[in-house]
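Of the protein chains in this complex, all but one are displayed in their positions.
Then we have subunit A:
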Amino acid sequence: MAEQLGSGLDIEDVREVFDLFDFWDGRDGLIGAEKVGDLLRCLGLNPTLALVKKMGGTDKPGEKQFSFEEFLPIVKSLLKVDDIGTFAEFCEAFKSFDREGMGYITAGEMNYMLTSMGERLTDQETDAIMQDTDTSPDLDGNLKYEDFIKKVMKGHEWKK
């Protein structure tokens, strides 16, 4: 039985994802540090950009490379702190915009929130979110954010 790391992940899973990225990268056993974030995300983890940086990830290719042995401890330490959040926690983002408390915000406010606060997304990315979660404003330009969050939490899960 492969070594269990936590959250249903075992060392073989990490090996698999590492090999997957290495497969496209020339199969030399090394992966650029700019891919660390994506590697972790494909394992089902949810590191923020800040956390990825702290763990040794870089922005640009060519600066640093990780071997599997160097990557594994990063996974292990992240497993201890990882959490995607609860339904209520997601809702917190929207509550302050929801002046009437009816469960709606405008599409514009949603866009503003995601592109100007926190770890900003681009307009293109917010458009893609809308399209992929099949979310569109009603005739008044409002979105029911609970539905949106439900879809986010259900997510298009990759594996498991």
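In this text, a contact is a pair of C-beta atoms (placed from the backbone, for glycine too) under 8 Å apart; a residue touches a chain by one contact, two chains touch by 3 or more; residues count from 1.
Note that in this section contacts and distances are computed from a predicted model.
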> Can you pick, from "Metaxin-2", "Serine/threonine-protein phosphatase", "DNA replication complex GINS protein PSF2" or "ATP synthase epsilon chain, chloroplastic", the UniProt protein name of the chain not displayed?
Replying inline: "Serine/threonine-protein phosphatase"
> Pick from A:5, A:72, A:91 or A:107: which residue touches the chain that isn't shown?
Replying inline: A:91
> Where the complex has a chain not shown, which of A:63, A:125 or A:147 is the residue touching it?
Replying inline: A:125
> Can you name the residues of subunit A that touch the chain not displayed here?
Replying inline: 1, 10, 12, 16-17, 19-20, 23-26, 28, 37-38, 41-42, 44-49, 84-85, 89-96, 113-114, 117-121, 125, 128-129, 131-132, 152, 155-159
